[in-house]
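Can you keep this structure in mind? I'll have questions shortly.
Just one protein chain is left out here, and the rest sit where they should.
After this line comes chain A, so read on.
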Amino acid sequence: MSADQAVITIAPSHARRLRATVSARILVPLVVIGILGIGAIVVPVLYNYDPLHADLLVRLKPPGTAMPDGSIAIFGTDKVGSDLFAEMMAGTRVSLIVGASTLLIAGIVGGILGLLAGYFGGWLDTALMRIADIQLAFPSILLAILLVSVLGQGILNVIIVLSISNWVIFARVIRSQVLGLKSLEYVEAARTLGASHFHIIFRTLLPGCIAPMLVIASVEFGYVVLAEAALSFLGVGAPFGTPSLGSTISTGTQYLASAWWISTIPGLLLLVLVLATGVLGDALRDRFDPRLRSA
């Protein structure tokens, strides 16, 4: 009797605790990303940030320096005398835009191809998945560098390049999801009732794929932001005149001994951003797709 009671009382509290940690793991990264998002929109406007503005008299000033206009450069200034905080936030804006646009394009293209491959199977499935295999076998950052060297520098090109190297993940996951859903009763029912392919794919299969798509999108977001920063760091991403965390970190490496803040602070910001999206993706997976949960 007492044993039964114990089981009854412990089980709900365990589940609550689990839900609570999942909620915290979703909430905290969301708040971090939210703050960065608002900062990325507001700060460059407040600071009247111009990536091409140079004020050479205040270049390479350490964090906390009072500027001639009376403001305080809380994170110091860079090699042309730009306020590093405003520059980082403008860079974050580019990172977030690249991340969101890339996932949107890669998600739509990869999602549709995954749905078609999973639903129709046959030669279409074989062809698409072999292309995906080939692409997955190739290191994605090398592929991105190759493509961007052909297309040239520019934010739009970075988005295109990263979309090309990211559609595969979406296509693979959605395909496997569709293969599982295809034989479920409600899909069978729709088919028996004579629903068209279009209806089955977009009205019955797609809704079942939304949760895994969101999970992948949040996991991949960090990767895309990092890839954009890597391309800009290597000088093939954001062009001159477009702020980017990667190019700021890259120029700062020349000054590591004399002006450590130029590389270090944007580097930490990038770390926080990528970590937040990673934790969020993990937590979302636990929430929406518990079968994938590890441990």
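Points to keep in mind about this one:
The rule is simple: a contact is a pair of C-beta atoms (placed from the backbone, for glycine too) under 8 Å apart; a residue touches a chain by one contact, two chains touch by 3 or more; residues count from 1.
Operating definition for what follows: contacts and distances are computed from a predicted model.
Hidden chain, UniProt protein name from the list "5'-Nucleotidase C-terminal domain-containing protein", "Putative hemin transport system permease protein HrtB", "ABC transporter substrate-binding protein" or "Citrate lyase acyl carrier protein": "ABC transporter substrate-binding protein".
Considering the whole complex, the residue from A:Lys79, A:Lys182 or A:His199 that touches the absent chain is A:Lys79. When the full complex is taken into account, the listed residue touching the unshown chain is A:Tyr255, out of A:Tyr47, A:Phe120 or A:Tyr255. Contact between chain A and the unshown chain involves residues 52-57, 59-60, 79-80, 235, 239-241, 253-258.
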